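Of the protein chains in this complex, one is absent; all others appear in place.
Up next is subunit A:
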Amino acid sequence: MSNIPETGRTRRVTIRLVVLQILVLSLLATLGGRLWYLQIRSASEYTAKATGNHIREVVEPAVRGEILDASGRILAANEARLVVSVSRTSLLQQKDGGKGVLGRLAEVLGMPAKDIQEKVRLCDAKTPQPCWNGSPYQPIPVTKEATTQQAMQIMERREDFPGVTAQPTAVRHYTGVEGANAAQVLGYLSPVTDEEVTKSADKTGRERYLPADQIGRAGLESVYDSDLRGTAGITSLEVDNLGRVIGTAGTVEAQPGNNLVTSIDARVQKVTEDNLLQAMADARKVLDKNTNRNYEADSGAAVVMDVHTGRIVAMASAPSYDPNLWQGGITGKDYQALTSKESNFPLLNRAIQGQSAPGSTFKVVSTAAAAQAGYSLTGNYPCPSSLTIGGREFKNYESQGYGSITLERALEVSCDTVFYGLAYDQWMKDGGIKPKKDPGDWFFKTAHQFGLGAKTGIDLPAEAPGRVPDRQWKQSFYDNNKDAWCRQAEKGGKEYSDLIAKENCVDGNVLRAGDAVNYAIGQGDTLVTPLQMARIYSALANGGTLYRPTIGKAVMSPGGELVREIAPHEDGKLPTEAKTLEYIDQATAGVVATGTAAWKFTGAGWPQGKIELHAKTGTAEVEGKQTTSYLTTYSRDYAIVMTISQGGTGSGGSGDAVRRIYQALYGVDDKGNVDTAKALLTKPQAELPKFGPDGTAIVKPAAYTYERPAFADPAQPTGSAAYWTAAGPALEPTRSTWNGSSGRGR
């Protein structure tokens, strides 16, 4: 072995060993770099992932706050129900995809298996209701009306029902206290979607909604959702990879939601709802001479507002529905019914979403506009039976003439031609068909100042803004429709609508005389909501202050302490001088005493001497439909507005109903005797209800039981079913050209 070299290396080997060493070290350096990247640069990201991995949160939902009326009566409460839920995750682990489990469950619950299967499938674009639109990882409620016995059967045979639970759960319940429905005002809840849960995350990534949550989708439930919601209790459990609990990381107690006190009075609400339905039922018995068939009275709305605060005492919309249908997930049949044309969309709150022409109730705005434009309130104006303007004849209602009369009288008898004349005069002064550079536009300006054409800002979602058909609107409408009009005109048709299109194509952006005069009596393209009118008449009653309408009055803690008061908010003043307001006040009182509403008020025993009411009737014409009944009224404390689509004249359609609401409020009987002991609410409730030590409101027992007049309509049985009125078109009229809806107010 002596010939073994001193080392076994040649130069080549040495170099290669160096290469090998460099390779090895670079591998280690790569690992080091990657390690630094993961552990130092990305540490927070992975820490969050690790936390999410091993912490499972068990959520105890917060009890949702109650919605109370002004006296503390509970409108929306929580009920403990036995809820049977199914976990999709467990179902999918079954060999048969859970069919067997659902079948056995259907047997125990006495439901068709198909119903349960439909309830637990996930909603997507192709799946019709019923389906589950909540998180797929959340147990899906199958029924919220399980009996104790059914729950026992399920829990005792757990091996037969993997993933099925039966637990008492708080379920939203709309009490219908005092018979009040108020479905559209209260709104409803439905399960939160995954997307909403993700969106609700705050900066720290903490999600405000839980996958099991229900959130308010409409009405007060939606607007005050964050107050009512409360905070869910969360127990953080440490789990291993198989989900086995290996420790507790922390517990946060559930915080019940706050209660909402509203300005709604349940009893007045009931009276308002009943009388709206009664008025509609009555209207259906009246023959419409124009169409030679009975009025359809397809829908309607009524608002009772506290004139000194803008608070809503009652708000009714017809047709309505039973809000408890949403409880425990709405069934497909019910959902279809609620959203179909057949039921005439009872989810709509027509008091804030129903837009129609106001008819002659708009004349108070026109009167104020005339005063602002400088017309004398004491002067006399001609009221012929008709006026010919721009080659067209504009008639009074039933072509009646009154000679030369004051504006006051014109309001009382609802003389259209007086306002036509004023509007035409103004239109001419503003330059007529070739408008001045800076037209006065008093009639439009005043309407805007009265809050028309804009949302009132009430604490309800999806309010409609209405429309003031001023020059700007006319222009934008023209811009949007010009092409269509001109295309129709090019075809050269000789139909009436073709001629209109031709005319509109040429100068549809110009405010024509017909537009101006029609608008002055609340016709043409004017659209208002009942709430906007209630707000205007409240302002007339309170000396000119426009309040922002509100329903929420205060947010109370579960313990009964005041969290937040929702104070009345003045949005502004009417642009009208005090003497003009007085003038209108007098004129609208005259409407009740001797004017168009007299036959339904003083003529029906209303003690105008004791309790003075003010009113203006409106009968808006809608092309292709029967007239809209509009009645706007106020007393010293309340403004009441009622409207009925295809319901006849303002006084004829709504007069009795509105009077009966006042009768109930002030304790007036049919003969005109006033008994304040029998009054529901002579003044709006100012104070908040008192709360007991347990946080529940102390409701004073009513002094007497209100006996409502017998509700008579053979076609419409009383009770909740009464809300399901027959088919009919929606309240909002189809847009009509001014030529087609030359209005006649009364």
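Some notes on this structure:
Throughout what follows, contacts are C-beta pairs under 8 Å (C-beta built on N, C-alpha and C of every residue); 3 or more make two chains touch, one makes a residue touch a chain; residues count from 1.
Everything that follows uses one rule, which is that contacts and distances are computed from a predicted model.
For the chain of the complex excluded from view, the name given in UniProt is "peptidoglycan glycosyltransferase" [choices: "Transcription initiation protein", "ATP synthase subunit a", "protein-glutamate methylesterase" or "peptidoglycan glycosyltransferase"]. For the options A:A50, A:L122 or A:A702, the residue in contact with the chain missing from this view is A:A50. Set against the missing chain, the residues A:E238, A:D288, A:D498 or A:E612 yield one that touches it, A:E238.
Only one of A:G32, A:G97 or A:G559 touches the absent chain when the whole complex is considered: A:G32. Residues 1, 3-10, 12-14, 16-17, 19-21, 23-25, 27-28, 30-32, 34-36, 38-40, 42-43, 45-47, 49-51, 53-54, 238-242, 246 are the ones on subunit A that touch the missing chain.
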